[in-house]
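Subset of chains shown; positions unchanged.
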Amino acid sequence: MKLIRDPIHGYIEVPDKLLRIVSSPLFQRLRYIKQTALAYMVYPGMNHTRFEHSLGVMYLSMEFFKYIKANSSLDFPLPEHEFIELIGATAMLHDIGHLPFSHTFENALFVAKRVYGLNVFEKDKKTHVILGTKLIEEGFSSELERSFKDLGDPVKFISRVLMETPSNSEEKLANLIISNFIDADRSDYLLRDSYYAGVGYGRFDIERLKRFLLFENGMLTVMNKALPIVEQFLLARMYMFQNVYFHNVVGLYNAILSQAIAHLLRDGYISVPETPEEFLYFVDNIIFSNLLKVRKELTNALMYRQGFKRIKIDPSIECIRFLDSMRDEIYEDMRVSDGLFVYHEFNDVPYREEKDEAVYILSPHGVERLKQVSPLIRSLSEIRKVVFGYHEGAEKLGRKYERILSDCESGKEDA
Amino acid sequence: MKLIRDPIHGYIEVPDKLLRIVSSPLFQRLRYIKQTALAYMVYPGMNHTRFEHSLGVMYLSMEFFKYIKANSSLDFPLPEHEFIELIGATAMLHDIGHLPFSHTFENALFVAKRVYGLNVFEKDKKTHVILGTKLIEEGFSSELERSFKDLGDPVKFISRVLMETPSNSEEKLANLIISNFIDADRSDYLLRDSYYAGVGYGRFDIERLKRFLLFENGMLTVMNKALPIVEQFLLARMYMFQNVYFHNVVGLYNAILSQAIAHLLRDGYISVPETPEEFLYFVDNIIFSNLLKVRKELTNALMYRQGFKRIKIDPSIECIRFLDSMRDEIYEDMRVSDGLFVYHEFNDVPYREEKDEAVYILSPHGVERLKQVSPLIRSLSEIRKVVFGYHEGAEKLGRKYERILSDCESGKEDA
Amino acid sequence: MKLIRDPIHGYIEVPDKLLRIVSSPLFQRLRYIKQTALAYMVYPGMNHTRFEHSLGVMYLSMEFFKYIKANSSLDFPLPEHEFIELIGATAMLHDIGHLPFSHTFENALFVAKRVYGLNVFEKDKKTHVILGTKLIEEGFSSELERSFKDLGDPVKFISRVLMETPSNSEEKLANLIISNFIDADRSDYLLRDSYYAGVGYGRFDIERLKRFLLFENGMLTVMNKALPIVEQFLLARMYMFQNVYFHNVVGLYNAILSQAIAHLLRDGYISVPETPEEFLYFVDNIIFSNLLKVRKELTNALMYRQGFKRIKIDPSIECIRFLDSMRDEIYEDMRVSDGLFVYHEFNDVPYREEKDEAVYILSPHGVERLKQVSPLIRSLSEIRKVVFGYHEGAEKLGRKYERILSDCESGKEDA
């Protein structure tokens, strides 16, 4: 067992089996992938990495399980002490497949495909999960089989949990703990990102939340008493999206970075890694060290915040829908400008209920879906934002879209 | 004026004049130099940079001045509102000359010179100050002269303050605020490093401290009432040195990094920059992107904590003195091992009084030197530590020094 | 100027003029009136007092004014430095008229009147304001006139501001700063109560909020950028109401305390003070020292949480409306039980817009009312709760209402 100092959770105690995972180069690699890409352009404290986040999710997933077990009547056939560590291992590996700058690289793949017509591997927000499960199979199998030999096939367990295709009740529970509306992953990143940003939101009462979880009939359920924390959690997440992850300036620079990465892919300087060995050195630095090879305008923007302007109109939802209809033209303009005109869309649904998917609340009246009991949560709607930016070398395009946005907004006013 | 979110000081308000400095590429460059080099190997949260630290020192130096002015009878001929911003500018630029990984690069220069016999620029802990003042002259002169045209020669002012050769009372005060036993620089880094490490020490009551400073007879003096904070401050610093900056494992990896940098210098892959343009891209990433060019043993150690062992004996001060006497042999062994055997010395004096240098305390009995009034501070002595590490490819050397240390320690026991 | 250590705001600097108010016995008296009555029964840390809260409101009101002034174009004829201190004085005195246990005493007056038919002074939630302005006129006039002699009639200013009957723009602004949906009073008590309760809600980003306030056209307006903080603030307040101020057990004991106070009033042991001298010793302790004179059942409940039970049904809003219709019967039952059967209603409207009353948000489109721009806030509705409790000596009544509530709830289920 080893103690690791963590600003969010105090001490994280890493059990020996998990320590062997932590010590592997593929996991150490996460030290070199920032958690929030270029958010440090606006919030200078946000230099934290997927490494510490992954440790935090491991810690919280085991905490969640501990309290769920105490509150529920689980009758899993698995040896409990090993099972909790398997949950920890799964949690710890949930981001192992992330590419440099995480979601920004995924967006770059999208740009490469849609704007530049490259034939790249791209699966929306799932890319890192697919790459990750492959990496776990190829890079961690023997280690995991040795550690969890009494638990059947731990590699399959982890794959099914991370791919969200659980095949039994244990996998279902692990899946819900790690990846859900309210889960160990989001809990950790909200608290952690808020800490490093130094902002006054993003916090919620994790000590209370974790004590009121239970697992019944295949549903992860929160006791009534913690309903306010559930609301707080979803709002905290929404504020972090609105103000940090979807911050206009953060968005602008991530859009520019997507261009730079797409150029590097197009020009053959980098490619998506396929083997564990290739993954090993494929980290944020690899992009930075290639940054001098792309157009100087992109380099200077990304390193020194020089040269690009943002169109300072935040379009209404009506305008955003109008923009949807002209996406092809926008992508074509991006292609023509060769990276000097950039466009980025953000969208997030703070909470959505579907047939089998909801936050469940246990009240004296039985189990209810969150929207039934919380008018606050019912009031939340999808967040959509767009960012347009341009270098002075593409001022013409800048002016074009300034006009489009301005017309669109005043049109709305007329209506 | 612009607001920047800072986890340590809340909001930092940057006045327009200083904002122009912040926006310059040479200052933005500090985003890419970590404040505490490889400390993240042990404290995963320590990824923060010289950029945010420099903003913090700017903020605190202006706060200090504000309270000193209220508590003292300053009769400076300078327009006050501009003067406080000049202090802020000086503070903001105090680390502008740092090389990648800051002090670790300075140590690498020492290794390059002493171990590998290279002819490099190396001035102990002053390297970054000398480079910095040169950089300010070459890169910031016109900007500073425009901003502070009513204040004589601002570039000279800044140089003299940072080089600690003040030529008048104003420069003396600025010097004492920015670089002193208790100053804005140390105040910021203690609070900041402690926050990112997530440790329970390193904190002190900055709100109280700053309110009880004054400047009299050319001395920065602390009122009696804040004496406990002064003690707390010096102890906080001592604990941060003992447990974070001089942590054995942190030390081991910084020693390995020094080797890697020295090899890169020796083999001509990098060199100390001389012009502002060369400085611009000379940041942590430049080392990382060259890391694949050094011996694989060093690469793997630095990226994945693989392959090196630390000799687990913490020698007594007597042994350390004995080691002093065999330094030449140690350096020779390092040279022969070509980086596989590493040795690093740490030393820091928590507090020392000299003729004109002390923390002054204002009590009803007049101004006294800190050691006169604080037995606690009198009890502090120099911290000295050494770290030995070796790769399995240099096990013979590892065993040799294990034996030397063990003999030395048991010799001490006998005595 | 004097520094006072405050856990919420760090150091509070009290200017000399205000220090004279702080030192007066009528203000010192606030040390002996707890901020949140019996909330400590559930949250043991909540022993804080109106004294520190009043200092906090003074501090925040001056901070608010400072930023409002910087952001707005005020053209007040008053000398600014004195005016800000007058705002501070007003803020500091806003709770000066509170009776022991503050709102619980006000509720006791209601019980005394409605349940026991006493002829007591009772003005719903305004009692302490009316008593307070009288107290300021009688106890602070000469002090205030001396301190603020350049500002016309400071006593009238304060009265009109606290009674919410401003007669000019300056008074209007002071009124909005101190008593509004989002104001210095609420800001302080949310942060403070949350700190002493040790709960994870009730916090909001005060540093950001205060920097984005302005005063235009007689409206206190928040800039768009801080809209999320406004939402956060109103939600923080709502959570504090739901979980702390309206906590079932807190409510039960405050209801019992209301009975005890009503009995003391009825039996002539205490009466509402009329002169400053009578106010002086009329603090929480006076109730405690008389507690041995009321029925032992009440004494033991209030001191040692002994003997009372709460009916554990939280009625739906439909049931609460049904209960409204039988209030006379409930009061009669309370009267007959002579304090052994207690009932308490809570209600709070988190936010309501009226003709001239709203939170105004300044966006690029102009000034809008909060509900126009925030679906979240539109989703908030009135909070209503009731608490029933009974001593074992009134078990019959307890059972009666248990049945009524249970019927009512199941009726709802059927419907």
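By written order: A, B and C. Residues from 1 in each chain.
By our rule, contacts are C-beta pairs under 8 Å (C-beta built on N, C-alpha and C of every residue); 3 or more make two chains touch, one makes a residue touch a chain.
Given the structure is predicted, the values throughout are model-derived calculations rather than measurements.
The complex is built from one repeated protein sequence; 3 chains are visible, and the structure file as a whole lists 4 copies.
Heads up, the rule we're going with is that only the chains that are shown with their structure count from here on.
Remark: subunit B and subunit C have CA centroids separated by 50 Å (rounded to whole angstrom).
Computed from the mean C-alpha positions, the centre of subunit A lies at a distance of 42 Å from the centre of subunit C. We define each chain's centre as the mean of its Cα atoms; on that basis subunit A and subunit B are separated by 35 Å.
Along subunit C, residues 207-208 each make contact with two or more other chains. The touching residues of subunit B, when paired with subunit A in their complex, are 4-8, 10, 23-25, 28-29, 31-32, 34, 40, 42-45, 47-49, 51-52, 55, 195-199, 280-281, 285-286, 288-289, 292, 300, 303-306. Residues of subunit B touching subunit C in their complex: 3, 10-11, 207-208, 211. Residue ranges of subunit C in contact with subunit A, taken from their complex: 199-201, 203-208, 228-229, 231-232, 235, 239, 242-243, 375-376, 378-381.
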